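Omission of a single protein chain aside, the complex is shown with its protein chains in their original locations.
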Amino acid sequence: MSPQLAIMLALVVPLVGAALIAITGRLHDNLRETVTLITATLLAVIVWSLVPLILDGERPEVTLLQVMPGIDIGFRVEPLGMLFATLASSLWIINSIYSIGYMRGNKEKNQTRFYICFALAITATMGLAFSANLFTLFLFYELLTLSTYPLVAHKGDAGTVKSARVYLGVLLSTSIALLLTAIIWTYHVAGSGDFVLGGILRGLMDPASVGLLLALFVFGVGKAAIMPVHRWLPAAMVAPTPVSALLHAVAVVKAGVFTITKVIVYIFGADYLFSLPQSGWLVYLAAFTIISASLVALRQTNLKRLLAYSTIAQLSYVIMAAAILKPMAEIGAAVHMVAHAFGKITLFFAAGAIYVAAKKTDIAQLRGIGRRMPWTMAAFSIGALSMIGVPPTAGFVSKWYILGGALQAGHYVAIFTIIASTVLNAAYFLPIVYMAWFEKEDTSINTNTSVIKEHGEAPLLMVLALTITAALTIGFFFFNGTVIELEKQIVPRLDSS
Amino acid sequence: MTIVFAIFLLTMLVITAVAIVQSSNLFVSVMLTSIFSLLMSTNFFVLDAADVALTEAAVGAGITTVIFLSALALTATQEKPNRSGRGIALIVVGLTASLIIYATFDKPRLGDPDAPVHQHVAPYYLDNTMEQMGFPNVVTAVLSSYRGYDTLGEVFVVFAACIGVLFILDARTGTGPKYVTRKMTGLRHHLIPQVVGRILVPFIVLFGLYVQFHGEYGPGGGFQAGAIIATAFILYSLLEGEQAALRAVPRSAQLGLVICGALMFGMVGVLCMIMGGEFLDYSVLMENPVTARQIGIIVIEAGVGMAVCGAMLSIFHAFAARSAEDTDEAV
Amino acid sequence: MDFAQHLPALQVIVPLLAAPLIVLLQPRGFAWAATTATAFFSFAVSIAIAVRILAGDILRYEMGGWFAPIGIELRVDAFSAIVLLIISGAAAISLIAARNSINQQIEDHRQPLFFAAWLLAIAGLVGMVVTADAFNIFVFMEISSLAGYILIAGGPDRRTLPAVFKYLIIGTIGATFYLIGVGMIYMMTGTLNLEDMAQRVVGIEDQRPILVAAAFVFIGLALKAALFPLHVWLPNAYTHAPHMVTVFLAACGTKVAVYVLLRFQFSIFQSFGEHLLQFALFLMPLALLGIIVASLVAMFEGHLKRMLAFSSVAQIGYILMGASLMSDSGITASTLHMFNHALTKGALFLAVAKFATQYADLRIDSLKSAARSMPLTSFAFVIAGLSLIGVPGTAGFISKWQLIMAIMETGNMGFIMVAIVVISSLIAVGYIWRVIETLYAIPTDDLPDDAADVSVKPEKIDMLLIALIFTVAMNIYFGLVPGLPLTLAELSSKILLKVEF
Partner (left out) sequence: MKLFEFLGYYNYWVFAILLMIGFYAVIAKANLIKKLIGLSIFQSAVFLMYISMDKVEGGTAPIIKPGVVDQLYSNPLPQVLILTAIVVGVSTLALGLAIVVRIKERYGTIEENEILDAD
């Protein structure tokens, strides 16, 4: 299989999958879900087949069509995108397994639409990850927003629609208003929007404009949820848990930080940005987002909302790392995308499992739940530790690199932020873990019927899924060499300095 | 002397126009509009535009007035007082006026033979009409040959108006076409108009035919003729009543006249294309281009005349038939 | 003289002459079929013309065999070709889809007249575009206007009538203003041929009449084009017209006036002193204001058709804003947007027409949960709506991209304009999404679920739906492969700016 074919297949397979799901959805549920799983597996195989090539330094390219002179829809696989695509496609399998358990366990309506939109979202993610230029990236960015909207609004009642409106409103508005402007500006100045290592804007703009352009990009990519454009993420918590997992771990927010990192590395060029003081504000903004989101998370009583704010903070980790503009930090940014994905998906799977099994959503209800759902809570604990950054979890690896980068740059604000947020993370995660394992179940709060009270573990498929992700979270601590090798390639020029 | 007369005419025009707008009796306004058209027509004549004068008299003073009156019969004859909107109107009008006055200063003066209008294209027509067309009326030549395409367009404007009026006035909550016309006596009880009118009708038709076929040599042509002949039939229907008029020229014949007229014009053009020329290039129709053009012009002028006559009649009867129904319903 | 040379003439005279034939041969059903066939023939002619234009030709045709400026010349270049494509394409698609909707709204015995008027409208609009003669434009403008009044007057609601009347008055004033302007130019140049005019206008010393003429032509055509604030006739006319007429007129009605406007401003007045600059300075604020105000009105409009009509006014603002930049890329964007907006608005109104087959009331609130019974139509509306917003992958995005690109070329001042384009896009998100949410809303509880399901009739797959899906597909196709309109638009801008190429 030639790499070009693989790239095209990575886009076509989920698309065909969506079509097949639509057809089989009318026939039988099992058939539909088989199709989903087969598609996901096939996609993962295809994407993985590209990894060795990229590690060898190859950059396969495909140009699909020329839209306007100088503006193509084209794909080019590079380490950052490779990492993102691998991550998303692999997690899709696990997420599908989990979804099947969740959707059935919860007896959700419109399941076919759910799986179709999911597959479309994955198509968009693949396109985004492999995009060779800003135009293509923007195309798939919007497709991702639109294909996830029906997922967020899945329940369809008034409250959900309202929240989904916030989701779509923020993401679409910021992208059309700011991101599109930034992209067109880039095309206007540089004559192209191709992702080139070292950037394409060097010397073409005055420093003040660079700062402005950077701001347009950062706030335009609403998916990165940097404050103040983070509101959509808590709003989107109305979605079913597998969707939350998709948003937080597999695709959406990752697409956001991926875009920003890619823009910094391939459009501005990290070392070029570093030479300009006008870009320094980004670290402070990210730091502010980290701290304040963590503080907000501290006050949450709803588990999923807590996780949402935790995500906001973690995303800004990536942005801050990217904005430190030092080689180690850039690697740390990429690694943190993976680490956070593993950790957060585990946490969400656990939250969903608790909801399906016990219909519990509040933190206060979790007392003693560890005894009823030991697997789930064990996984939850691992995820939480990864968020804090305790070894041996994935979170530790990325924090190590980011901290290294911050030290390299001598950026004390960043260093302080990392330390402070670690403390805050511990402050909001550890009590939950403690409560779940060591406190007695509180019957007074749980006013629900006895049927629900007498619950055990969640459906097998869900437990299976979250066990796998928890294992990955720990596994990543030990086996992260490939990822580091891959991402070292995005900073070769800086590596020597 | 003519100039004094012209100045007098122009002044009268302004006075009439003011009176038209001021009068709150719509009937008076319409009659004044008819006078306005006649004044305008005379003025055109003074300005050496005989063809236009004839058209304005036939169409403006004649047909327009009749249509207005038939519409008045169906609506209202008195305007209700209303003072709102004057402010905006005055502002808009004032702005437009200042724009026009601004343009006044650099305009070429009236009658200047060196003005750009008389230089570029116009002399060609005056110099070549005799040679290329073989007849003296340059207006007819320009109308039907040099700018025949405009005239084709114009015929279709008339056609559009005709089908438009039929379409709009036919729209009574759809139970099929309402071609019912009840008793309408016209002016049968009035002896003098009856007698005079009966004598006049054939002469008007005759005059119309003269205007039609003499268009190449004197003022006149299809438009004028069509309008004049239509006037004759309208007069007839006023005298004898709708029914009698429709017996003479049924609705289908009126519409048929329009369609045939329009198609005749168009088909001559298409024939020119088939014969190897451009659309409406009559010269290819026969060996001798001058004769060919004359033949072409006669045919298309006939088409124009038929179309205009038919359209005017259709429009008039569409209004008139409605008033017949309404009066019946009222009784 | 081969057939191909007659193309510009055929473009006009075929629909023109077909109109009386349809009135002549009245049997039921025939009118629609014949009209549609004619429209498709027209479309084929436009495509043939476009092919010739892309090959680098400029088609000239001397009507009656008289050379310009003695006779009337037809002249088709890239700018005309793209507008011809818009008109005849819109006509073909709206007509082939029209049958059921028209049967619903127009009584049988009136249909031949109605379809004849439709053909006259097509002929009038293409006639304005192919001709190179200022007065001939007026004649065909009147044909298209009268036919347009007739078409709109076919609307079943009584409110149609005042709306048409208003349109008639304003349209006539516009045409008369145009006539005054042309008269003044003629007075100063002695010619009516546009090219000839452009050459002769250069040497004139007495400039005032020409400036005033420019103003009259501009105002007259702006009235016809519904340029803000002269748009007052448009919303009601579009709202109360028969649905399929709205599709047709929204796609191409005002664009032809814009076409003539740009022709005059650039071809004739371009070489005329500072005029073009004044024109731009005058036009730009109006365009910007129109974009914002009309978008806001659309946002708070409760009736679906009116909402889209106001959105059209805003889009005219986009088109003219592009032109007011006076740059190559600006006019390219402007022309391209004419094409893309025709596709988008056509699709949206087609969807509206389809909704109207099941929903008598087209206020947005009454379309609640329409997606249940009409999933395909609703989905098509969503895609077309996205194209209106300018989401990538749709035609609307391409023109927005070009427009912002063109604005950025103007330097720092451009940011205000970019901001306005962006803000109005956001407002578009607002009003389109309001509809989409309503369409996909879950039925309220006062209807039990079973009852709702019983009342749902399955969506009928008819020509209207197929045409709708086709148009939506075209929106996506030209969003990904905009080569054809883009090339024509680029050629147009070079022609208008008289760049040698």
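Note that the chains are named A, B and C in the order they appear, and that numbering of residues resets to 1 at the start of each chain.
The working rule: contacts are C-beta pairs under 8 Å (C-beta built on N, C-alpha and C of every residue); 3 or more make two chains touch, one makes a residue touch a chain.
This one's a predicted model, so the numbers in the text were calculated from it and none came from an experiment.
Undergrad: Check the whole complex and report which displayed chains the hidden chain contacts.
TA: B, C
Undergrad: Where the complex has a chain not shown, which of B:Glu56, B:Glu242, B:Asp281 or B:Glu301 is the residue touching it?
TA: Reading the full complex, the residue touching the unseen chain is B:Glu56.
Undergrad: Considering the entire assembly, which residues of chain B contact the chain that has been omitted?
TA: Looking at chain B, the ones touching the missing chain are residues 3-4, 6-7, 10-11, 13-14, 17-18, 20-21, 26, 29-30, 33, 36-37, 40, 43-44, 47-52, 55-56, 59-60, 63-64, 67-68, 71-72, 74-76, 79-80, 82, 84-86, 88-90, 92-93, 96-97, 100-101, 104, 107-113, 115, 117-118, 121-122, 125-126, 129-130, 136-139, 141-143, 147, 150-151, 153-154, 157-158, 160-161, 164-165, 168-169, 171, 217-219, 223, 308, 311, 315, 318-319, 322.
Undergrad: Name every residue on chain C in touch with the hidden partner chain.
TA: 135, 138-139, 142, 145-146, 149-150, 153, 158-159, 161-162, 164-165, 168-169, 172-173, 176, 179-180, 183, 186-187, 192
Criterion: only the chains that are shown with their structure count from here on.
Undergrad: Centre to centre, by mean C-alpha position, how many angstrom separate chain A and chain B?
TA: The separation of the two C-alpha centroids amounts to 75 Å.
Undergrad: Once you find the CA centre of chain A and the CA centre of chain C, what distance in Å lies between them?
TA: Distance between chain centres: 44 Å.
Undergrad: CA centre of chain B versus CA centre of chain C: separation in Å?
TA: Chain B and chain C have C-alpha centres separated by 32 Å.
Undergrad: Can you tell me which positions in chain A touch chain C when the two form their complex?
TA: Answer in residue numbers: 65, 67-68, 71, 73, 135, 138-139, 142-143, 146, 153, 156-157, 161, 165, 168-169, 172-173, 176-177, 180-181, 184-185, 187-188.
Undergrad: Show which residues of chain C lie in contact with chain B when the two form their complex.
TA: 1, 6, 9, 13, 16-17, 19-21, 23-24, 61-66, 69-72, 107-110, 113-114, 116-117, 120, 123, 127, 133, 135-136, 139-140, 142-143, 146-147, 149-150, 153-154, 184, 186-192, 196, 200, 204, 206-209, 211-213, 215-216
Undergrad: List the residues on chain B that touch chain C in their complex, please.
TA: 99-100, 102-103, 105-108, 115-122, 124-125, 145-150, 152-154, 156-157, 159-161, 163-164, 166-168, 170-171, 174, 176-177, 255-256, 258-259, 262-263, 266-267, 269-270, 273, 276-284
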